[in-house]
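Heads up, one of the protein chains got dropped from this complex, but the rest are sitting where they should.
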Amino acid sequence: MMASAPQSPWQRLQGIPRYYIYLLLAAVVVWQILFPIRLPITPSAATKGVFAAIESVPDGKLIIISADWDASTQAETGPQTEAIIHACFQHHKRFALMSLGAPMGIKLADDLARRVAEQYDARYGVEWCNWGYKFGYDNVLIAMAKDIPKTIGTDFHGAPVAQLPMMAGVTEISSIGLVIEITGLAGISEYWIGLIQGVYGTPFASAYTAVMAPGYYPFLDSKQMKGMLVGAKGGAEMELLVGRPGLGGAIMAAQSWAHLFIIALIVLGNVGYLLASASERRRR
Amino acid sequence: MGSLEHANWFMRVLFGAMCAIIVVSVLLAQRGRQMFIRRIPGLSAIEEAVGRATEMGRPIFFSPGLWGISIVTLQALAILAYVVRLAATRLTRIIVGVCDPTIFPVAEESVREAYASAGRPEGFRPEDVRFVSDQQFAYALGSVGIMSREQVATSFFFGMFFAEALILSENGRALGALQVAGCPDPVQIPFFIATCDYVVIGDEYYAASAYLTREPTLTGSLVGQDIVKAVVLALIVLGVGLATWYGGAASEARNVLFKLLAKGA
Amino acid sequence: MNPDALIVWATAIATLGVYTILYRENPVSRLFEHIFVGLSAGYLIVATWTLNLQGKWWNPMVHDRKWYWVFAPIVGLLFYFIYSKRYLWLARLVMGLFFGTAAGYFFREFFPLYSPQVYACFKPLRADASIGWADVILHHWIFVIILLTVMSYFFFSVPHEGRFGRALGRSAGLGRWFLMIAFGAMFGNTVMARISLFIGRVQFLLNDWLIPSFQRLGLGG
Partner (left out) sequence: MRSLFRPAATSAALYWHLAAAIIASIAIIVLLHRLLGPRGRRWLIAMVTLLGGLYLGMEYFLPVRKDMLWPSHIPNPNPARGANLLSPGIEPVGNMLSVIGAFTVGLGIYSLCQVHGRNIIRRRSGWQNSLAFFLSMLAMLVFGMWSYYLPKPKIESPIMPWPKATYEVLFNGLFNPLQAATFSLLAFYIASAAYRAFRIRSAEAALMMAAAFIVMLGQVPVGAWLTSGLPTTGAAGFFRLEALGDWVMSWLNTPAQRGIVFGIAIGGLAMSLRIWLSLERGTFFAEQG
């Protein structure tokens, strides 16, 4: 267009090259990771909903934590999972990890659970277990609703789940008191809601990456979902509720500054746009 | 919450009525009844986008999204077939990057078919329908590679997209491609709006084939859809009216509605 | 063999290799793109066998002697007739089967997914004991107005002329504005998730790779 024409400083504000934006953003994040400036956090209603859902699971029933995340979203889903596991152990609720959509992520969740379990002296197979990755999404859920031990078969370590002490009396979906889906993959919650929560009325709560969350607010509003952790913020809030400030809080510091950086960029672009169009008008 | 494992009588009736409305509307249109469709800017742009690639003598890239054989992807392939027919008559090359192995044979087949029906069966090159990867981000990176190595002039993103949407479209933009996108899931639409020249929002996605081809079956179906939407709208207005009249809490009227809509057999 | 050190270095190099694409598509990013596509193709075969076919097909057929599972590959292999002009219709036959079941699954999901959402739209528009007027207007009124105007935007077969049509057109215009607000909100809500991803990578590069490597060199103490 007018690439060769000399640009006014206002026009230049509108066309900051991408590379500068990328470099500055990287610099802001690295700076905050190395020297974080922490800020206070207050839990939202959606986060409290997850916490309350865990608290209110009847004692005889099991919680399923469907950890459908892997390394790619670990920065958000890792702290979420850790805080949720803390909440389970603190309220003496037994839980089973499983994965429908992340064959390579379940190991990461297992490591996490193992580390947290040590802090509470919780034994594998008694207070918690890991059903491992189960292939087949809807087919798994449809079958599981009718017969859990048969559908799950073996746990993460290859042992038959029916032999785990905590699985005694766990037959079908009515043995489950809550399902918590932790994921960055869209679509899996629809299976849980469409095939389990909607069909059998099993309570459902979730933890999503911030990008997915907006799509699921309608389920929160329609009460199909008891609560929802939204991204790293949800993780940090949950950490606060369980009294274990950790990685989530540190990440929020970097988040704050990166957000401010992007907001500043948008403001600069608009200031440039307004001033450029004003000077244009004056010239005419 | 109720149980929706199977339908209740109300759902059976409602579903039957919805299907009947759409099918009758299709049949009426096939018998020659004239039907109106308003302008949808994002869809009007498809022809312009193909024309640009023709002018520049460079290829088009088309992505049918991440999902396998599903209703969403079949609609994407219907749009693809239209784009191929346009491109074929103008001797413009079109490269399709496929993500799901089950959709690969279907995509290949419908592209070949589209070339044949445009009267240029010899224009079809099997290597232009490519399986890229079934892994979301390998697909994204592979598709960006294809777009930049082939120097595409235009790219279309129609189908189910997730996080890779912005990787594809931001790189396409940096290449200077004219981009048109459509996705039924609202979550990725903001990013397409930020990076693409034209975006097809929500239900416009399913209106696309009717709008583009003006085939009676499809326009009839679109009119039927509108009537069904009006029925749903009426249902909502009725529900809101009842809730307002009887109050929000657990009233008798609300329980009746709850049983009908949120509790199956 | 303990591969941990190698994994850390490979991760660091692969990460930086992919980041070069931020400047532009270049030989390094191209190499990693091809490695990535290759690895995922190899993994696709491995996963198809270990996670799907072995458990669902091979074991039932061979170990449980359910011989009728042999029909699955026969039907599946019909897809390969897309490369044959003569037998093409057989590929279409199995595609037709998948088309039909795609429609069938859609029918099944229709009510469980959507009807509770319809029900949840039934918001009372007047105050009562449980909710005050301010909340009714700020929440319920706005909710219902946005829902109805947005839905009116998606009517395609009614011309925006005549008295009713013009009213619908105005409502649709308003609906489009509300859509833009929603899209902006979704965009803003996503920023955090995306930054998180990069934070995750920075944490790895600093804490698992750079700082320990420096320490091993005796630099960081």
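Annotations for the structure displayed:
Chains here go by letter, A, B and C, matching the order in which they are written, and residues are numbered from 1 within each.
FYI, contacts are C-beta pairs under 8 Å (C-beta built on N, C-alpha and C of every residue); 3 or more make two chains touch, one makes a residue touch a chain.
These numbers come from a predicted model, not from an experiment.
Considering the intact complex, the chain excluded from display touches A, B, C.
When the full complex is taken into account, the listed residue touching the unshown chain is A:S72, out of A:S72, A:N130 or A:S206. Residue in contact with the omitted chain (choice from A:V57, A:A109, A:V161 or A:L220): A:L220.
Chain C meets the missing chain through residues 1-4, 6-11, 14-15, 17-19, 21-22, 30-46, 48-50, 52-53, 56-57, 61-62, 64-80, 82, 87-90, 92-108, 110, 113-114, 117-118, 121, 134, 138-139, 142-144, 146-151, 153-154, 175-192, 194-198, 200-201. Although one chain is not displayed, chain A still touches it through residues 14, 16, 18, 21-22, 25-26, 29, 39-42, 44-45, 70-74, 104, 136, 138-139, 142-143, 145-147, 158, 172, 174, 210, 214-215, 217-218, 220-221, 231, 233, 252-253, 255-263, 265-266, 268-270, 273-274. In the full complex, the hidden chain is touched by chain B at residues 5-7, 11-12, 15, 18-19, 22-23, 26, 68-69, 71-72, 74-75, 77-78, 81, 98, 101-102, 104-106, 109-110, 113, 116-117, 126-127, 129-132, 134-138, 140-141, 149, 163, 166-167, 170, 184, 186, 190-191, 193-195, 201-203, 205-207, 209, 213, 215, 217-218, 221-222, 224-225, 228-229, 232, 265.
Quick note on the criterion: only the chains that are shown with their structure count from here on.
The interface with the greater count of contacting C-beta pairs, when A-C is set against A-B, is A-C. Taking the mean of each chain's C-alpha atoms as its centre, the chain lying closest to the overall protein C-alpha centroid is C. When every chain is reduced to the mean of its CA atoms, the largest separation from chain B belongs to A.
In this assembly, the C-alpha centroid of chain A lies 15 Å from the C-alpha centroid of chain C. Annotation: 28 Å between the Cα-based centres of chain A and chain B.
The set of chain A residues touching two or more other chains comprises 18, 72, 184, 194, 198-199, 211-212, 214-215, 223-224. Chain contacts: chain C has residues 105, 112, 116, 119, 186, 190 touching two or more partner chains. Taken in their complex, chain A has these residues touching chain C: 18-19, 22, 25-26, 29-30, 33-34, 71-76, 103, 133, 135-136, 138, 184, 190, 193-195, 198-199, 209-215, 218-219, 221-224, 230-233, 251, 254-255, 258-259, 262.
Within the complex, the chain C residues that touch chain B are 18, 21, 24-25, 29-30, 32-34, 36-37, 39-41, 43-44, 79-80, 82, 88, 91-92, 95, 98-99, 102-103, 105-107, 110-112, 115-116, 118-119, 121-126, 128-131, 144, 147-148, 151-152, 154-160, 179, 182-184, 186-187, 190.
Chain A makes touch with chain B in their complex at residues 18, 72, 184-186, 194, 197-201, 211-212, 214-215, 223-224.
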